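Below is one structure, written out as structure tokens; the observations come after it.
Here the complex is missing one protein chain, while the rest keep their positions.
In order of appearance the chains are A and B, and numbering begins at 1 in each one.
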Amino acid sequence: MSYEVVIGLEVHLQLNTKTKAFCGCSTEFGKEPNSQVCPVCLGFPGSLPVFNRAVLDSAIKVALSLNCKIQEYTKFDRKNYFYPDLPKNYQISQYDLPLSNNGYLDIDIEGITKRIGITRVHMEEDAGKLIHQEDGTLVDFNRTGIPLLEIVSEPDISSPLEAHEYLSTLKNIIQYLDVSDCDMEKGSLRCDANISLRKKGVKTFGTKAELKNMNSFKGVKDALTYEIERQSALLDSGEIIIQETRLWDPKTSKTVPMRTKEGAKDYRYFPEPDLPPFIIKEDKINEIRRSIPELPKEKIVRFVKDYGLSEYDAKIIVSNKRDAQFAEECFKAYTNTDKKALVNWFIGPLLSEANNRNLTLANLNIPTKDLLELVSFVERDEISHLCAKSVLTEMIDSRKSASIIIKEKNLIQISDTSALKSILEEVIKENPKSVADYKAGKANALMFLVGQLMRKSKGKANPKTVQELLKERLESA
Amino acid sequence: MELNKLTAHELIQKLNSKEITAKDIFSALDNRIKEIDHKVKAYVRAEKDTNSTEATGIPVSIKDNISTNGYRTECCSKILEGFIPPYDATVIKKIKESGHSFLGLKLNMDEFAFGSSTENSFFGPTHNPWDLSCVPGGSSGGSAAAVAADEAIWAIGSDTGGSIRQPASFCGVVGLKPTYGRVSRFGLIAFASSLDQIGPLTKDVHDSALLSNIISGYDSNDSTSINTTVPDYTKSLINDVKGIKVGIPKEYFVEGLDPEVKSSLQEAIETLKKLGAQFKEISLPHTEYAVPVYYIIATAEASSNLARFDAVQYGFRADSANLIDMYKKTRSQGFGDEAKRRILLGTFALSHGYYDAYYLRALKVRTLIKRDFDNVFKDFDCIITPTSPTAAFKIGEKTDDPLKMYLSDIYTISANLAGIPAISLPCGLTKRGLPVGLQILSKHFNEELLLRVAYTYEQNTQWHKNKPKL
Partner (left out) sequence: MSIDKKIVEDVAHLARIELKDTESAKLSGQLEHILGFIDKLSKLNTDNIPATSHILPINNVLREDQPKESLPIEKTLLNAPNKQRNFFVVPKVLE
């Protein structure tokens, strides 16, 4: 039986503020254990939190970009539970009056736009890191207190593919806002999923499983795919789904139930007495709204309109903020009103080079003026398009400019007819059969002769010019 | 003249005129402590104070729940044994910046400030200097007893439901709870975050004003700290209450109030009347709900604040087989009975299914209690009440019945719930020779009025000159 899949995703995003949410410790990644801590984030007795304004600003930015309503009155709450990575044994989070709610994110599935609801975006602090050993667990509190945003989607996602697309689209937006590294490997973007199945047409939700420990977008997709199979099999055989938390195991490609002795969770939320509430007025919201840069969706539309890219190609370039920046710089500096020629360079040779080298377009590190210079050589017919492609490769490898490489390798095409004349005569003399074939009406013979001439000129002849000259010559004699 | 018997303002004069040095004061205190602390037990941990070499100004004695960098701070609890904070509480910084220092020895208290008698200390009770078989009050019992016994010149304690005022009343000294937010809580080991305040315990009102000047003020490390200028409280030491309108809440003069306390209060009221203050009966209609509201809010916040005592980073760690075992054994062995009781009560009040009926309801009634005071202060400058329904009771007398103990806070608790400032000062002695305290309450940030009324009363009576015979 095929079932309708209902998925909700919960994303935790580490913000890239300089300091932690409630104290002035640095948030730099990868430092010596317990070197970026203070009495506040360690939860020492007597310590008190003081909220970082940059966290609030980033949070509002993200919430607005996800079309959420910002609550005028918002506060922090304590979420109480015991765990060694939680110094105070409560997390400062938000419960019933979160910063924002009721937003949405549009995703593109094979050309069709689907709107995924965003239930809420709220602020909280991160916990520490545990390293499990045979004889005990080591605790590093550097990460405690790092600001997190929790982004909860409505259960509007209907497939692992949609989930993947949701995460990519979300990550793209966050990159543009520059509020987080959103790197799943570094842990600055984490994702948990809730998934349940139901018979088609049924309105009520089935029992959900909560999935954790997915460490990449692919992991999320694979875990959800596995879960659909697992739950379908259970439902098909008439068994019930147990509501539980399951961990994704990438080694076995399965989800396994998470065994915990904790019993039912009761977080005993109550308003955080150490932090007065926040009143967020319209002018603050507008101030932050104005600071939001052009987001991917709008940029794609504009690239299509202003530069003539296809939506597909625009999406590829826009999917990376720095790539889009680099591309736009080049498009703007390119003096032709019709950008098509340059655009083709981007979606053709440049993208190809990037893919071959496993780099982004921007990381190819080609200065804008160098790229435009290369293109102008082609437009002046001084080198062929084919030649230009290998010059590009050389430019990336050697960091030299186009003009230097072309000069060094003496690549300027010979377009001067007088220079070509002697080679031309040679070729005609050496290939009487082809000449005869051409005169007899075989058009291919011309291309053969062009090829011969190109060979003789060591590729430096301008093939267009050669073709014209040959034609003229053959037709005249 | 033994220097330890003087007030801070008297000693400051002598220091300024170079008649004495700070070291002299330290020595005098040292001697007194050696002489009688084995009877009073105001101080804890016989750790020798190394601070006397850095002695400057007048040493302030510190309650054991205020963090002192490099000096043990244990809240008189086994679970924090050996804890050395790596930072100073803001009030300690301020004390140092004002040219004073502090005794490395800490003052005894009910464990985590849970109590009204200092009988819940891991180190055993403090004894009331006026009658060693009686409690000094709590939770700042050590602070009040030390000041009363001249083992301290002046002290700071903390007040969540009366923990400065009630012991001040039991020991015949002056105790002030500032307006919530007036004094930074940074470094005060939290009991109930929305109720706690640090405040002075002193021999007279003048010292109270001086110490309040030092410890008050905005602190960017405390988000609940108010950012307004602190007045010079010594300017309030005016001997004049003419025209001051005082309310006497009828709900406080009911059954349960000891007749001797009642008559001391009535005499005090007469004294102030003769000095020109105008008295009228008022009503604080929600008074009877203050104790239940307090015991829900305070224990709920405490249950969360004390969750951090889990043997991971500091304190006592019990032998254990695994993590949950470590948590449970540590907390069971490390906390005393009253601490456990309050943590359980607080956890219950916040738990799923009971939150609305208990915690949320208590927050709403808190609003009603605050409104009672707002209404009165529209027409009255201050309110006068007894500090406690009785004078000091015997050690052991109330330990069997926690509820009985809670009810002894009945007059002090509302000030914490409403966040208003309140002062207690001596206004009599019972036939058995135990001090009786008078409490004055006023609206937010009106400490100046409290000090003025208290100063006037004090200067026109002799109670502050009485000393216990030890």
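Note that in this section a residue touches a chain if its C-beta (ideal position, glycine included) is under 8 Å from a C-beta of that chain, and two chains touch if they have at least 3 such contacts.
Just so it is clear, the model here is predicted, and its values are computed rather than measured.
Of B:Y358, B:F380 or B:Y457, it is B:Y358 that touches the chain left out of the display. Residue B:S320 is the one among B:N31, B:T56 or B:S320 that touches the chain missing from this view.
The omitted chain makes contact with just one of the residues B:Y295, B:F393 or B:Y411: B:Y295. The missing chain, though absent from the display, is touched by one residue of B:R331, B:K398, B:K443 or B:H464; that residue is B:R331.
The residue touching the chain not shown here, chosen from A:F29, A:F82, A:Y95 or A:F448, is A:F82.
Of the listed residues B:T7, B:T202 or B:T347, the one in contact with the hidden chain in the full complex is B:T347.
One chain of the complex is left out; on chain B, the residues touching it are 82-84, 86, 180-181, 194, 220, 223-224, 226, 286, 288-289, 291-293, 295-296, 303, 307, 310-317, 320-329, 331-332, 335, 340-341, 343-345, 347-348, 351, 357-358, 360-368, 370, 402-403, 406, 417-419, 444.
In the full complex, chain A touches the omitted chain through residues 17-19, 23-26, 32-39, 42, 50-56, 75, 82-84, 130-133, 135-141, 258-261, 263, 266, 268, 271, 273, 275-279.
We adopt the following convention: only the chains that are shown with their structure count from here on.
Taken together, the chain A residues at the contact with chain B in this complex read 39, 42-51, 78, 80, 82, 84, 87-90, 137, 139, 261, 266, 268-270, 273-276.
Residues of chain B touching chain A in their complex: 66-67, 73, 75, 80, 83, 85-87, 89, 185-190, 192-194, 220-224, 300-301, 304, 307-310, 312-314, 323-324, 327, 347, 350-352, 355, 359.
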